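Shown here: the complex without one of its protein chains, the others still in place.
Letters A and B mark the chains in the order given here, with residues in each chain numbered from 1 onward.
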């Protein structure tokens, strides 16, 4: 049976992750998402399965009021346009003003000038957490540091991006989560590692986007401990993937069973091996 | 085995609902949807599973012609923006002009000034049916009556929103459906109740949006009986959820099996218990 995996001496992490999930379920934080069109369905369903409450709201006419109602904000630039990036910045600014945490998923930063600049402007608004795969995190720090973006590809293992993540965390003063076979979360000094999950999750579109929204939900209930909150979300989503995998024959069924497993996570999974 | 549940003396309702579903399957009404991005997939799949034909069309350049081709219109303000609200109003106006029924899902009315005003402007265009959860319906009537919106939360049971629904029906001259554990449909005087469905359906994003589109399909084939048509759609969607629940382990699998069940609904389910 799948069970929570401790990593690099995160002792007691399983029990804390379980308590954090219980807090999400009890308080059902309202997570405002300004995200890409591909991810809308799986992101909302992931938040619901974890016990949070999703709201996809992007109209600038209502952001000032709506961000005030929400408990955290999730911004994802996947299908960005000038109009949506403006809304993202307004919402991030408003979240900061109200002292609400927000998280950023800089999808494809480095791929185009427009995307890179939009991401850098968002990073300058100090997200609590930045989550990306290794190539996104490496591209973000290269762009932040005005290093040449050449040579970046999508196959960098998370572990090799650790130095980039630490540097990005120091520059941005955000927690940085770099996800892959192993997920690493850092504040620039401390590093938490998470090794839950199965490779097939990457064959389901927008699982990365969905887990970023889940990070927002966990940060909403643990605003003073964003490093741990991000690691909990990554670990629980990965664990749900492992449990779901037991019943799955491919990416279609894994998507279904992952959501079922996330909804059904029970204390028993969080006992150390 | 799940079976159609009569409620509050709707005698013979099961047989009529079955006949209505047969009419949807035979005539495959074309339902134009101007809806939120989260709901697009499940709304289209729900309409297809019921035998209707979905078309998501929102460009003002083509609404005049396209609304004329369609049999009913479904408007949902979930991820509204100024541009989309304008398209919604143009389409509602055109539907009225052509004497085609349209239904409104005022998601989150009351949450922000922009959303509330947009919904009130749409309600003024006389939808055949307004469908919302209890808090939406209470917020809609408070906004319509210029009552203070304070104190509204999402946990009001449908039954407690009945007076609000009746009042909204009288003010708007629309059928009002308020959904929850029990669904109530009213024209301001008569009330039909539906108690099909399972609680887990609320953990799947956009099931409420999807059933509003299904109401549009049933109203399309029963334009003179919107009250009954709305109740049929709610009951059949709930019944599909009950049947689907028998094979499900969580919200991921329920979404799959609900669609299968809706597609496979058979006369046998409509016999009284």
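Following the convention adopted for this analysis, a contact is a pair of C-beta atoms (placed from the backbone, for glycine too) under 8 Å apart; a residue touches a chain by one contact, two chains touch by 3 or more.
Bear in mind that the values here come from a model prediction, so they are computed numbers and not experimental data.
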Omitted-chain contact residue, chosen from B:54, B:78, B:127 or B:180: B:54
Touching the absent chain when the full complex is considered, from A:23, A:58, A:115 or A:142: A:115
Interface with the undisplayed chain - residues on chain A: 36-38, 40-42, 78-82, 108, 111-115, 203-206, 248-253, 255-256
Touch residues of chain B, complete complex, unshown partner: 37, 40-41, 44-45, 48-49, 54-59, 61-62, 65-66, 69, 255-264
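Note that in this section only the chains that are shown with their structure count from here on.
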CA centroid of chain A to CA centroid of chain B, Å: 33
